[in-house]
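Let me give you the structure first, and then I'll get to my questions.
For this view, one protein chain was removed and the others were kept in their places.
Naming follows writing order (A, B and C), and every chain is counted from residue 1.
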Amino acid sequence: MKLSLPLTMLLALSLAPAARAATEADYKAAYAAAEAASKEAAGMRNQWTTTVSTLAAAKKAAEGGDFDRAVAAAKEAEALAKASIVQATSEKDAWKAMEIR
Amino acid sequence: MKTRSALLLGSLSAALVAFALTSPRVVAADKVDPVADAKAFQNFFFQKFPNVKHEDFVNGPYSMNEDMKRQWQEKEEFPPYEFALDAGKEMFATPFKNGKTYADCFPNGGIGIRQNYPYFDEKEGKVVTLELALNRCREANGEAPYSYVKDEMASLTAYMAFTSRGKPMDIKIPDDPRALAAFENGKRYFYTRRGQMNFSCASCHVQSPGERIRAEILAPALGILNAMPIYRSEWSGMGTTSRRFVTCNSQTRAVPLEPQSDEYRDVEYFLSYVANGLPISGPGARP
Amino acid sequence: MASTIRVRATANGDITEVQALIQHPMDSGFVKDSKGELIPAHFIQELKFEYNGKDVFVADWGPAVSKDPYVKFSFKGAKKGDDLKISWTDNKGASDTTTAKIS
Partner (left out) sequence: MTTTTGPHPTRRLILQGAASVALLGLGNLPFGATPARAAANDKYPEAAFRQKSEADAIKALYGKTAEPSDKVKLDAPEIAENGGVVPISVATTLDKVTSISFFVAENPNALAASYKIPEGTIPSVANRLKMAKTTNVIAIVEADGKLYSATKEVKVTVGGCGG
C-alpha cells in the first residue's frame, strides 16, 4: 500500500532521541528542514496552525540559547508539517468517500 | 510536549490508514451533476431529520434542539443584530464621495437580491460573492474596500439579506465548464479533512448535526449559509460568511486562507446551490 | 448620532408591554483584550422608564448584564399614542435618553 510507507518513515523520524546536547548547528539544520516542510505544506494550502506555532517556539528557544528544546521543537514542527502534507495528499481522493450521493 | 504530539500524530496516521482501507473503491472522476448533488444533499437531511420542517433547516442549531430554539426565539423578539441592520440600511443609502450609491452597482438597486448570491461571473470565469461584489462596488466608486470579517461588511450584508428574507435561495450554475469546476471545487473543499484535528466541514455538519461540541449544537450543512451574516454571542458581534469560514478553519487547527480566496468562494457557491429553494433567513442570531 | 435606545411599546387594553434594547458594551472589568490588558468596567448602572412624570420601571444593573442589554416588562394605565421616556446612565457618567410613542 503506497500510502503507508511515508507514514512509518515519518513516525521513526519524530521519535529519534537526541543523544548529546544540541548545538546551534544542530538547531539550524533541524529548523531548515522544518521550514522547508512547512513551506511545502503552505504551498498545498493545507498548513496547520500547530506547525506554525511549534516553529515559532523553536526559534524562540534558540534565541534563548536553549538548543536542546529548540531542536526538539524544530523536529516536531517538521513532523507536523509532514503529517499535514500526508493529509493533503491522501485527501485528494479520500474526500469522495464521505460525499453524500 | 513531544510525546503528546507524537501520540496525536500516531492516531492521525492510523486514522488515515484506516480511512484509506474503508474506501477501497476510489471513484473515477465522475461527471459533475449539481442537480443530482443538490437532490441527494437535501434528501440526506430530510431523511435524517424527518420531523424538521424543510424550511426550518436554515435556522441551523435551532432546528435541532428545542431548548436552544426557545432561547433563540426569546432573542429574536429584539435581536442583537438590530443595530447592525440599522447601520447597514443607513450605509446602503449614504452616497459615495462621487455621489453614487450601492444601489447603482446592483440589480434592482440591491433590494431583495441576496438569494441570487453568489453567482458565477462568466466574464471573470469565477464565483462572485455578495461580499466581493460590495467591495468591488466600493472600489469602482473610489472608496476603500471594507474588511471581509469586520462590522461594516456585516452591516451591509445584513441589510441586503434582510431585504430578501423569506425568498428561496436561487443560485444558478450556467452551462459553462468553469462554473461546474467551481461547484466541484467547492464540494471538494467541503468534504476535505484539514487541520491537526483532521476534520472536514462534513465531519461536523453532515455526520453529527444536532450533536454537541461542548456547549454548542452543530448546525446541519443544509441551509447553513441562508442566515448569513450572523450575530454570534460568542463573538458578541456580527460575523460575515468569510469570518465564519476563517474561524471554523482555525478551530480545527488549519491555517485559514485569505478571505474571498477561490476555495472559500467555491464552497460558498456549493453550499448555497444545494440549499436552493430554502428561504433566506439572514441576518441571523447564533450562539 | 442615532439614539442608543431601541424601544417597542405596544398597548393592548390597559396593559402596555415594553421591550428595550440598548447599544452599550457593558464591559464587566473582568475581560482581557487581545493584548492581555483588562478592559476597564464600563456598564449601565441605571435605566429608568417614565410615563407622564412617574417612574413605571427602574433597573439597577451590574456588570453581569449582557452586552447590548435587553429588558422586557409591562405596566398598566397607559394608552396608545402616549409618550414613554427612557433614560440610562453608566458608571462613567455617560447617559442617553429618548421618548417613544406607545403604539
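In this text, a contact is a pair of C-beta atoms (placed from the backbone, for glycine too) under 8 Å apart; a residue touches a chain by one contact, two chains touch by 3 or more.
Just so it is clear, the model here is predicted, and its values are computed rather than measured.
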Result, missing-chain neighbours among shown chains, is B, C
Touch assignment to the omitted chain, from C:3, C:45 or C:87, lands on C:45
Could I get the residues of subunit B that touch the absent chain, sorted low to high? 61, 67-68, 70-72, 74-75, 80, 197, 199, 204, 213-217, 233-234, 236, 250-253, 287
Provide the residue numbers of subunit C that touch the chain removed from this figure. 15, 28-30, 40-41, 45-46, 54-67, 69-77, 89, 91-93
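We adopt the following convention: only the chains that are shown with their structure count from here on.
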Using the average of all C-alpha atoms in each chain as its centre, how far is it in Å between subunit A and subunit B? 31
If you average the CA atoms of subunit A and of subunit C, how far apart do the two points sit, in angstrom? 54
Can you list the subunit C residues in contact with two or more other chains? none
Once bound in the complex, which stretches of subunit C touch subunit B? 2, 6, 8, 19-21, 23, 67-68, 70, 72
Quick check: in the complex, which residue numbers of subunit B touch subunit C? 77-78, 80, 82-83, 86, 90, 236
Enumerate the contact residues on subunit B facing subunit A in the complex. 1-2, 5-6, 9-10, 12-13, 16-17, 19-20, 22-23, 26-27, 37, 40-41, 44, 187-188, 191-196, 198, 200, 202-203, 206-207, 250, 253-255, 257, 263
